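Only one protein chain is missing from this complex, and each of the others stays in its spot.
Labels run A and B following the written order; every chain starts at residue 1.
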Amino acid sequence: MTEIALLAIAALVLTLSLGVPLPWCFGAALAVMYFIGDVTMKGMVLWGVQQLGNPVLLAIPLFVLAGTIMSESGIAAALLRFVNVFIGHVRGGLGVVAAVSCAIIGAISGSGLTGVSAIGPLLIPEMAERGYPREYATALVANSSILGLLIPPSVTMILYGWVTDTSILACFLATLLPGLLIMFNFSVVNLWMSRRFNLVLDEKPSISELSVNAARRGVHAFPALLMPVIILGGIYGGIVTPTEAAAISVIYAVPVGFVIYRGLRWDNFLLAGKEAATSVGAIMIMILFSMILGQMFVYESIPQQLVSSIFGVTENKVVLLILINILLFLIGMVVNDATAILLVAPLLLPLMQALDVSPIQFAAIMGVNTAMGGVTPPYASILYLGARVGKVKVTKVIPPAMILILIGYVPVVFLTSFWPDLSLYLPRLFGY
Amino acid sequence: MEKLTQYVLTALICSVALGQFVQVITRYVLQVPLMGLEESIMFPTIWLYILGAVNASRENTHIRANVLEIFLKTERQHTILAIVGELISLAIGLWLLTWAWEFTTYSWRVWKESPTLYIPTFWADVALVVGLALMMAYTASHLLAHVRSLKSGSAQ
Partner (left out) sequence: ADFKMSHVRPQGATIDVELNAFSDTVKEATGGDVNIKIFPASALGDYTAVQERVSVGAVEMATQPAATAADRKMQIASFPYLAPNWEAARKIYGPEGVLHDTMADLFAKQGITMLAAYPVYFGGISLNTDPVHPGDPSPNGIKVRVPGIKSFQLTGEALGYIPSPIPFSEAFTAIQTGVVDGVIGSGAEGYYASFRDVTKTYIPANTHFEVWFMIVNTEAFESLDAEDQEALKAAAIDFETQRWTVAEEDQAKWEQRLADELGANVVELSDDELAAMAGKVREVVWPEVLEDVGQEWGQSILDQAQN
């Protein structure tokens, strides 16, 4: 029966590369299972719809909406000015501001797009004006934007936790240190790259200027900085579940956007609601059919057969982990993060468990790989959005993006795979 | 249509956010039990997902991975690829629609109810068949548009 699963995945990949929308690609795989593999469709839709009703998934649209509202509300400007106080005058400092601000935005939004859509329009022109090559600035902001998927909350970790029955809180914590490490790497790579740019720098402020600025801008940034505290404090402080925290972040963001930062108006609020609903709807309809495909695989015991046939080739943990990372890299090139998780996590989890890799560490491995997929061409949604925001050609953004990925990102991918403590330290601290 | 879409989707997503918020208030602040809210939220949730997906079809913003597109040079080739893609979408979507229809008739027949308020789950279940039908209608209209542009393109 493994052959039929391979055929189904082949149908998926073929339709995908023809540019068929993803829900129907999963549908094509279902059709192969049904018409060729003779696996029943009876009761499958019933089951899939029931899965969609799980309240855990509801966190996804709510975190996405909160992120969209925040990026419309003008909060990013306050954050940028605040972070800039501390590092703006250093050579290459503005690039560090990009990485750090994206990480902070990441603690508010669950998606990888918020950073580039909120920070990009402000910072990319500013960086270009100060002498950074525009395509480099764009690549840096886009790459940093994927921190939104690694700093909790994170849509992909919600999906992973849901699909593999792992604690979502533990998954959130698993990608936090790798995420911070990536932020650090980007900052270092940026400082090094900046030596070659002809930059216009702020004057070095005096200590008193610095503290006055920090205080003034801090007050303005405070409501924004409070948001991650509310979200993460609420979850880890035992007040709310992740889904409820997502709802609260929406309820909080609306008045903050309308009244405090004033970027939110009735028209862009409605637009934000529509956009969040649409991007989530596109994910959910895909989830529906991918869940059914996964269930068909369970029917046929495909995951177990996959494990035994892989173990027939090698049982070497190092080799297999490297192969899995390469596989995830290739998958990340052609599909988006949610799809990669839905497709791969349930199939490979039994293998990881057989290799003695904990589901929480695998969450981090999946997390960093699928986040990276957002900036690896040919399908690089976050990089493309960045190029649009930064008003540069995609082909120009790719070379500097590759440098950041290779030097800043790939090492963390391997560290996450081969140094379990990186992803497991924080979850353990919280008792997982 | 655009305004209506914005209002409907924003209303749906805000209603589920409010529902969850009320849940927290009653449990954490008021410390009183609240029955039935959780299951009521399920109804706008399902409609939110499905209508969101319908809008993705309307705006043609479903997630896709245009790997092949990179290798195609001319506008005409792109249009032909788009037509092939929409044809496949239509064929598969219609097949899935028949299963969604089967599910809907099942749901109508069995008439399940939510656990405490006994709301018929049919009112959530029916969203799928409605949504898939609309998605296929939009897919067909995109297909027609591509075919038309191919014709006008070759006429020039």
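In this text, contacts are C-beta pairs under 8 Å (C-beta built on N, C-alpha and C of every residue); 3 or more make two chains touch, one makes a residue touch a chain.
Just so it is clear, the model here is predicted, and its values are computed rather than measured.
Asks: Based on the whole complex, identify which of A:Ile87, A:Leu180, A:Leu225 or A:Ile239 touches the chain you can't see.
Replies: Result: among the candidates, A:Ile239 touches the missing chain.
Asks: Touching the left-out chain: which of B:Thr104, B:Thr121 or B:Thr139?
Replies: Among B:Thr104, B:Thr121 or B:Thr139, only B:Thr121 touches the chain that is not shown.
Asks: Among A:Asn84, A:Ser101, A:Asn143 or A:Ser167, which residue is in contact with the omitted chain in the full complex?
Replies: Considering all chains, including the one not shown, the answer is A:Ser167.
Asks: Which residues does chain B use to touch the chain missing from this display?
Replies: 27, 31-33, 35, 38-39, 106, 110-116, 118, 121
Asks: Name every residue on chain A in touch with the hidden partner chain.
Replies: Those residues of chain A that touch the unshown chain are 40, 42-44, 46-47, 50-51, 54-56, 162, 165, 167-169, 235-243, 295, 298-299, 431.
Following the convention adopted for this analysis, only the chains that are shown with their structure count from here on.
Asks: In angstrom, rounded to a whole number, how far apart do the mean CA points of chain A and chain B lie?
Replies: Here the centre of chain B sits 23 Å away from the centre of chain A.
Asks: In their complex, what parts of chain A are in touch with chain B?
Replies: The contact residues of chain A facing chain B are 15-24, 27-28, 30-31, 41, 44-46, 49, 52-53, 55, 58, 61-62, 65, 239-240, 243-244, 246-248, 250-251, 269-274, 276-286, 288-289, 334-336, 338-339, 378-379.
Asks: Note which residues of chain B are touching chain A in the complex, please.
Replies: Those residues of chain B that touch chain A are 5-7, 9-14, 16-21, 23-24, 28, 38, 41-42, 45-46, 48-57, 59, 61-70, 81-82, 84-85, 88-89, 92-93, 95-96, 99-100, 102-103, 106-107, 124-125, 128, 131, 135.
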